[in-house]
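Okay, structure first, notes after.
A single protein chain has been omitted; all remaining protein chains appear in their positions.
Chain naming follows the written order as A and B, and within any one chain the residues start at number 1.
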Amino acid sequence: MTGRPFMEPGLEEPILVIDEGRRDKLPPGKWVRRHLFNSWHNTLVTVLLVLLLGYAAYRFGLFLFVNGRWSPVRRNLTLFMVGRYPREELWRIVAQVVIWSGTIGLAWGVAIAGASFRASQTGVAYREDPLLTKVRRYWGLLGLLLLLLLLTESFGPLILALVAIGVGALLQVIGKRVPGQYADLMWAAVGVLAVGGYQIVSGFHGRGWIWMATPLALGAVRLVGRIAWTDPRRERLMQLGVVAGVFGIGYVAYSMLDLEGVGWDHWEGLHLNLIVATVAIVLAFPLGLLLALARRSSLPALRVMATSYIELIRGVPLISLLLMAQFFIGFFLNTTTPLSALTRAIAAFTLFTAAYIAEIVRGGLQSVPKGQIEAGQSVGLSPFRVTRSIVLPQALRAVIPAMVGQFIALFKDTSLLSIIGMAEILQVRALVHAQAEFRGFGIAETLVFVMLAFWAFSFTMSRESQRLERKLGIGER
Amino acid sequence: MTDTRARSAGRRTSTVWYRNIRVRRAIAQVVAVIGVITLGWWLFSNLVTNLNRLNINTDFGFLGRPTQFQIPYDEGFNPRSSVWSMVLVGVKNTFLAGSFGIILATVTGIVVGVSRLSSNWLVARIATLFVETLRNIPPLVVIIFFGFALFTFGPFPIITEADQYSFFGSDHNVLILSNTVWGIPSLIAEDGAGIFWIGVLFGFVAAGLVARWRTGVFDRTGRAHHRVILALGTFAILAFTGYLVAGDAYSLSWPALGESGRRIVGGLQLNWGFIAVTIGLGLYTASHIAEIIRGSILAVPKGQSEAANAIALSSFQRYRFVVLPQSLRIAVPPIINQYLNLMKNTSLGVAVAYAEITSLTLTSIGNGRPAPQSIVVLMGVYLAFSLTISFVLNAYNRRIQLVER
Partner (left out) sequence: MRSMKRLAVLVLGLTLVAAACGDDASGGGDLLADVVERGVVRCGVNDVLPGFGIVDDTGAFSGFDVELCRVVAAGVLGDADAVEFVGLTAGERFTALQSGEIDVLIRNTTWTATRDGQEGATFLFTTFYDGQGIMVPTATGFTSLEDLADANICVLQATTTELNLTAVFNARGIPFNPVGFADNNLLRPAYEEGQCEAWTSDVSQLTAFKATIEGEGGAAQTILPDVISKEPLGPLVRDGDSAWAQAVEWSVMATVQAWEFGIDSSNVAGYTSDDPNVKNFLGVDGFETGIGLPTDFVVQIISQVGNYEEIYNRNLIPIGLPLAGTPNDLWSNGGLMYVPPYR
């Protein structure tokens, strides 16, 4: 217990940080003595652990670089990434990776611009992390990328990675330069890019226009709001008109374009894991929000129904819901064309995740001080306005890290798709080892590869959520 | 939130009835309930229509019919046993893997969580490595990994050449290790077991009384209470008396290789699926519990420790009476959640051929039992599990939360 008090950002009280290895500036000799050999039993533990760790590292390195039979992964890298996705349509996924990389870059840049805008208003200087810190932050993902590039047979993936990172960086710079007061319009642009990245694969047709028109309409409404209107009624009318116009144009454009893509039933491999997790959390969020509000409602009937749904879903394992999806969820609907296996699985994921999101949001709702609500009521806001403008913004801001955590859990849970035979990355192993030349060959290697893929994404995201948590100052208890 | 409005609205008796907030609330609820019931009814009627259209029967009669298959590593079960008894075997195995997993997860989680706060930099780093590695890999993959790493590609010999360990000079094996099944000694209840348990019960009650008495003495006089030692002593004496009176309530059963040399007879047999699930889930959950433990210890304000130092408590006393009670209060609810998750995650035993309830249900569906009903039974079993655990542990949680406030 030789720690010293250390002020953790976001925590009000100084806490005892014993693990301060990297933080104090001692000469190496002194540091080693203090942190590794400060008593006879610590010395013993250190020596034993060094030996053990050295041996483990040696064995793992030997496996990774010398003994490992990586040819099943090398040959089937595309299969691991996208499964049986039609190869002649692969350009769509390439475009998606680039667009989404750009989307993330833009969102990042806009977030920074917003933060520094707010900072300038509150008088606290915003400081950006140096490049080295960023690299260190993403070393998991970068490591995976490096491993992937080592395993490729052509330069295509390398070029793709460079282009994607380049586009992301470019859009991040652009997003950062846009003044903070235009953040809402930029967020609409982020939404359009995100939907566009999705539809470049799924195609611009059918009901896709709804998804595309939504961010556009939101952006248009904000744009109208920027004009100095004298008559608020006129402004309302104008906004309504703009929304109707955007949706109308979207509908017409999509029915005229009617560009068929590759439906999600054909998405497989790691791509599928990421997509299922994303789609499920996007679809589950509104449902979870409604459930949380219902559970916190003062109406007993709503409360009971929401509570029983949440407890019912949380009481059973995800796999039983997936089995339900596989065997009879389709029978609950009255459809001529049966739902595809993936649609049913996503339905199960969504129903499952909604219950967990509801609990997260409920925690957020509880964290909003009662005084806030009373303040809202005292200025005569309707209960709806209180919830919408006072409670939810604060509650949702508080739950961002928990939502990232839920997304990670969901991403890991997508591995269960393999049990119902969907070709996500873990199941691709089965496909690979059914091939004539890899039957029973390199089984451990493919498993390690899949582990690394899951690990890199989850690790990076969990780091990000921890950082967010510190930044938003939600760690305080 | 709406309470103030409700009250003010209630006083103004002159309002039109449909503007009365109570009426509105009632209507809103009725409409919501009707909406949900309609939706439920619509879904259900679709289900029935579709099942009828496809000629799938919906009765649960299959539960009483024989399974016609055998359950791995379960000699009490034969192909003529009913599907219902298969469900019971599955429940037993789920419970076994879950409870052993919980024990492993708790112990490892506490050790790793405390290690993360160690003053030894290397220990803290290795604990971090453990946590960050395990919690970022899907539990399904972790279980498959341990199945492979321990057994399929592991260090243990095949069953016919199993390692047998015994005490020096003893004929009995204390441990048999192979790559399919491990044998450890077990207890077998004899005739006197009932009497022994009555002794244990008496001991338990008496120990409780002694503890209360000593607590009372301590509260009144402030003298050292020694309640733990005295209560345990009472319990041990009574339980041992019960054992003596019963006359060998239990006998030890030693594991040994059977005649064919291909199975273990006697003792407790742990099959590899069980071990892979227990260790895989135990360590996976431990990584989460470690984080909870670490967070909860850090969350106790430093002032508390300093205050304890100021009144000259020893390091043990500081932990036992100041830090732990407070951190436990923070840690218990999330740890309960982790236990529930672990219990539910035993369903991933499918991947290593462990005969828990999900895996058996899948086998049974594959052999022609109706899927919808089987899955309904499966979900019912898990619900019962989860509700029981959360009920018991929440009761405990309520208790410690109340005591502290």
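The criterion applied here is as follows: contacts are C-beta pairs under 8 Å (C-beta built on N, C-alpha and C of every residue); 3 or more make two chains touch, one makes a residue touch a chain.
All figures in this text were calculated on a predicted structure; none of them were measured in a lab.
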item	value
Where the missing chain makes contact, among the chains that are shown	A, B
Given A:Gln121, A:Ser154 or A:Thr336, the one touching the chain that is not displayed	A:Thr336
Of A:Arg118, A:Arg236, A:Arg439 or A:Arg467, the one touching the omitted chain in the full complex	A:Arg439
Candidates A:Ser202, A:Thr387, A:Gln406 or A:Ser458 - the one touching the absent chain	A:Thr387
Contact partner of the left-out chain, one of A:Ala113, A:Ile419 or A:Leu452	A:Ile419
On chain B, residues whose C-beta touches the chain left out of the figure	1-2, 24-25, 28, 31-32, 35, 39, 42, 50, 54-56, 68-70, 72-73, 78-79, 144, 147-148, 151-153, 158-159, 179-180, 258, 260, 262-263, 272, 350-353, 359, 362-363, 365-368, 371
Touch list for chain A against the chain that is not drawn	75-76, 78-79, 82-87, 290, 293-294, 297-299, 302, 326-328, 330-331, 333-338, 340-341, 382-384, 386-387, 419-421, 423, 429-431, 433-436, 439-441, 443
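Operating definition for what follows: only the chains that are shown with their structure count from here on.
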item	value
Distance between the centres, which are taken as Cα means, of chain B and chain A, whole angstrom	30
Touching residues (chain side chain B, partner chain A) in the complex	1-5, 25, 28-30, 32-33, 36, 43-44, 46-47, 49-51, 116-126, 132-133, 135-141, 144-145, 148, 153, 298-299, 301-303, 305, 315, 330, 340, 344-345, 347-348, 350-351, 358, 361-362, 365, 371-372, 375, 378-379, 382-383, 385-387
In the complex, chain A residues that touch chain B	1-3, 5, 13-19, 21, 35-36, 38, 42, 45-46, 49-50, 53, 298-302, 305, 311-312, 314-320, 323-324, 327-328, 330-334, 373, 377, 383, 386, 408, 412-416, 418-419, 426, 443-444, 447, 450-451, 454-455, 458-459, 462, 477
